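Worksheet: the structure to be examined is printed underneath.
Apart from one protein chain that is not included, each protein chain of the complex appears where it belongs.
The chains carry the letters A, B and C, assigned in the order they are written, with residues numbered from 1 in each.
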Amino acid sequence: MSNEVSKFSVQELDLYYSNFQALKKINMEIQEKEITAFIGPSGCGKSTFLKTINRMNDLVEGVKVDGKIYLDGVDIYKDIDVIKLRSRVGMVFQQPNPFPMSIYDNVAYGPRIHGIKKKSVLDEIVEKSLRQAAIWDEVKDKLKKSARAVSGGQQQRICIARTLAVEPEVILMDEPTSALDPISTLKIEDLAVELKEQYTIIIVTHNMQQASRISDKTAFFLTGEVIEYGKTEQIFNTPKNKKTEDYITGRFG
Amino acid sequence: MNSRKLKDSILQGLIYFSAAFTIFILTVIIGFILYKGVPGINLHFLTRQWEEKTTFVRVDKVAEPKDSDKEGYVSSLDITLKKDKEGNLYISKIGSDSSLDSAVDMLGQSFKVKSDDKLSKVDSNDLSELSVADAVKMINQSQDNMRLKITRPGGGIVPMLVSTIYIILLSLVIAAPIGILSAIYLNEYAKPGKILNAIRFAIQNLAGIPSIIYGLFGMLIFVQYFGMGYSILAGALTLSIILLPTIISTTEEALKAIPQTYRESSLGLGATKLQTNYKIILPNALPGILVAIILSIGRIVGESAALMLTAGTVAQIPTAITGNEAGAATLTIKLYMLMKEEGDIATACSIAIILLALIIVLNITSKVITRRFLKKQGI
Amino acid sequence: MTNNIKEENNNSSIMMKPNKTRDIIEKIVETIFFLCAMVSVVSVIAIIVFVFYKGVAPFVGNNAYSFFDFISGVKWDPNHNEYGVFYMIVASILATIGAIIIGVPIGLLTAVFIAEIAPKSLVNIVKPGVELLAGIPSVIYGAFGLGVIVPLINKISPEPQGQSLLAVICVLTIMILPTIISLSEATLKAVPNSYREASLGLGASKTQTIFRAVIPAAKSGILSATVLGIGRAIGETMAVMMIAGNPIGGIPMSIWDKVRPLTTNIAMEMSYASGRHQEMLFATGVILFAFIMIVNITLIKITSKAGEK
């Protein structure tokens, strides 16, 4: 394993929804500026794990988390204020959910809540983020129009731009393309590969081809455990664990 | 960064303050009404007429008078007398074989004398100043077929309760069918277009008009033009117009909650629109309609301005639907009159308590129906 | 081949009522439904026509009363043929504005409390309470006003009596609170959770999320709640009648002054008014009606606009 400092170091992580244990003894090192894919059948805990990384699970009643998650060596549950954490770890959701506001206001929402008020600064951030999300050309002349009046693929890229506007270090994507058509899906995938130059990306997906196409590392989850975690080529060519082999070759049940 | 924390805490403070303010207001109002009204609530309040009523009756003596030395016992009529707080004489107990059962009023019809009725005169002698014992002696000495002056005490809200119920029933009988049928029309038959927009606009406006305007209209048309006078029919007609928007919109919600697939599958089987409405839509919408009716009862019970100008302010049980025998004050109107004319806030609050109880019951029933209806729907 | 198809047609038609009568019944039923629906239209038109007809009468024809004096007059004295309603209009407007300025913020923030912050147990107490507040007949608010608010104001008011604009504002505020709370709460609840997650995901705090994402998304609902509140405040009669003081003239200068809203003017004198006096009361009704129309139209515009966004 390369000796870079891992962006996330997850040690002995357990998670309980009231009495149901959703995550069992997760140990994982996630590298910086790489795309890490989480795959596995639905209900295996991959999304739950993703939502633990930016503590979105705190919103759920009766959630209990044991074990440690370190972001750049700092324990995210003890030593980082959750607001600071979430501005450093952005999230893109499965259903594109732009606010019912104009495209401009959507992207400017993040900077505004973090205190940026000057219009010139906001304009610049909005343009930079929309360009980064590869959608500037499609929306540059209708920034004032409602963000919901555009196609699903465009909405999702606007949401990505909105996340980028807060200048996160990590972007979590929870099945970002499962609601999109193939073309938009490929656009989002290309975008993710481009963004990995500057951001650490963790993507949860049901689509194994997507995982094999764009990710550097892949983790296979099953019933709350990490069955296998390694370089994507190795996972998709010569998986060590039979359960991984069965899953990716579609032989289960 | 801490300016955000500061702003946040100020806003949070405001939120908690306004919530507390609302809860405070709620408790103060309910508290005030209970504090003032509860003492007035007793059995009499709930069972008696509002006005006192005096009648003269003729009654014979008992065949075999039993004598008992109980204080106030009138052997000749087998009744017991007492003096109440204000010092008037009243019949506290009527014996099993008391001759009062066959008392007859001046028109010769039998008159049922009840305990608590006040007795103020025997033949021509006034009893009000006498002590209980003298009064007993007086009655026993008077001859057979004596004439008694009986006064039934008032202070009860029975007439208002009855007229409120009459108005509720009458208004519902008028408004419910029209409302439900127009809701069905709007939801099932109407094709989008100018007419539909006009109807929708009218309904929304009806909902916005204050009840005093309805009062004016009601008085003008029903009371004067149609010559119904201040009557429950005039009141009911005015009220039904007020109720239409509530019934229509609540029923429409119930109709909209029915999945479109029910209609399609029924029509798919060759059923006509009417059959579909009759067999599928209506039964499923019934709980919604029930809620609509309950909400409208709540509105009728609460209505005051409109009724005051149409149903009048007389505290009596209406015996006809039009004409001056039909004037009837509902609970709310009586409550208002008590405060406006006599400034008697205590009794007003007692009536208020009855109204509150009614509204709570209505709220709970409508919640139960909707919950049961939702459970049945499996939502 | 052809004749057995005809055969088949016959027996199938036996099963169902002959098409002709079935269609007629359908038509009849549909017209009945249509007529019921038209009842609302007819009644609105009737109300407008009659109230306006009766209300406009005094200003037209021979010894017409000048509409301008009516509108601008600051004295109402039927015995001396003086019918000025301007000071009543001012009273109604001031009372409504006062109630809205206090009622809407408190109502909205309480709605936020119930919808966003309060734990389940508290909600189960506060919400039914608010529903009860909404169900209470306005007359009881009048009783409360007379019994509690007026004496209280009396203690601190420079004027001799407690009935005043302030009393009216207090009672109206209390009355519109439930309308605003329940409607705003409903619209806040209708805001999809994904907006809250998105906002929190960007590092916004809970309060920021409420005020910058949830409330803007529920803007139209809150607006229509406010407009409904205005409608109810302007139209209120019984509760206000007993605590307004109802002077026969004078534009209210301070919150301690007695006021005479349009609605109370009608209700108080209608039972014994006749002839010109009665028509003047209807004229007051027309003015009130005009206000209500404005309120209704803005409400319909907001709700329809919200629909498209």
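Throughout what follows, contacts are C-beta pairs under 8 Å (C-beta built on N, C-alpha and C of every residue); 3 or more make two chains touch, one makes a residue touch a chain.
Please note the rule applied: contacts and distances are computed from a predicted model.
A.B. asks: Please identify the absent chain by the protein name in its UniProt record; candidates are "Ion-translocating oxidoreductase complex subunit C", "ABC-type transporter, integral membrane subunit", "HypC/HybG/HupF family hydrogenase formation chaperone" or "Phosphate-specific transport system accessory protein PhoU".
C.D. replies: Listed in its UniProt record, the absent chain's protein name reads "Phosphate-specific transport system accessory protein PhoU".
A.B. asks: Using the contact definition given at the top, list the shown chains touched by the missing chain.
C.D. replies: Over the full assembly, the chain not pictured touches A.
A.B. asks: Check the options A:27, A:198 or A:249 and report the residue that touches the missing chain.
C.D. replies: Residue touching the absent chain, from the options given: A:249.
A.B. asks: Which chain A residues touch the hidden chain?
C.D. replies: Residues in contact with the chain left out: 208-209, 212, 236-239, 245, 248-253.
The criterion applied here is as follows: only the chains that are shown with their structure count from here on.
A.B. asks: Please work out the Cα centroid separation of chain A and chain B, and write it as a whole number of Å.
C.D. replies: Measuring from centre to centre gives 62 Å for this pair.
A.B. asks: Let me have the rounded angstrom distance from the C-alpha centre of chain B over to the C-alpha centre of chain C, please.
C.D. replies: 24
A.B. asks: Could you tell me the distance, in whole angstrom, between the mean C-alpha positions of chain A and chain C?
C.D. replies: 48
A.B. asks: Would you please write down the residue numbers of chain A that are in contact with two or more other chains?
C.D. replies: In chain A, residues 113 touch at least two other chains, as defined above.
A.B. asks: Tell me, which residues of chain C touch at least two other chains?
C.D. replies: Only 205, 208 qualify.
A.B. asks: So in the complex, the part of chain A that touches chain C is made up of which residues?
C.D. replies: Residues 54, 56, 59, 83-87, 90-91, 93, 95, 97-101, 109-110, 112-114, 146, 159, 162-163, 166 of chain A touch chain C in their complex.
A.B. asks: Considering the complex alone, what residue numbers of chain C touch chain A?
C.D. replies: Residue list for chain C touching chain A: 192, 194-195, 197-205, 208, 212-213, 216-217, 309.
A.B. asks: Can you list the residues on chain C that touch chain B in the complex?
C.D. replies: 16, 22, 25-26, 29-30, 32-34, 36-41, 43-47, 50-51, 54, 105-110, 112-114, 117-118, 126, 128-133, 135-144, 146-148, 174, 177, 181, 205-208, 210-211, 231, 234-238, 241-242, 263, 266-267, 270-271, 281-282, 285, 288-289, 292-293, 295-296, 299-300
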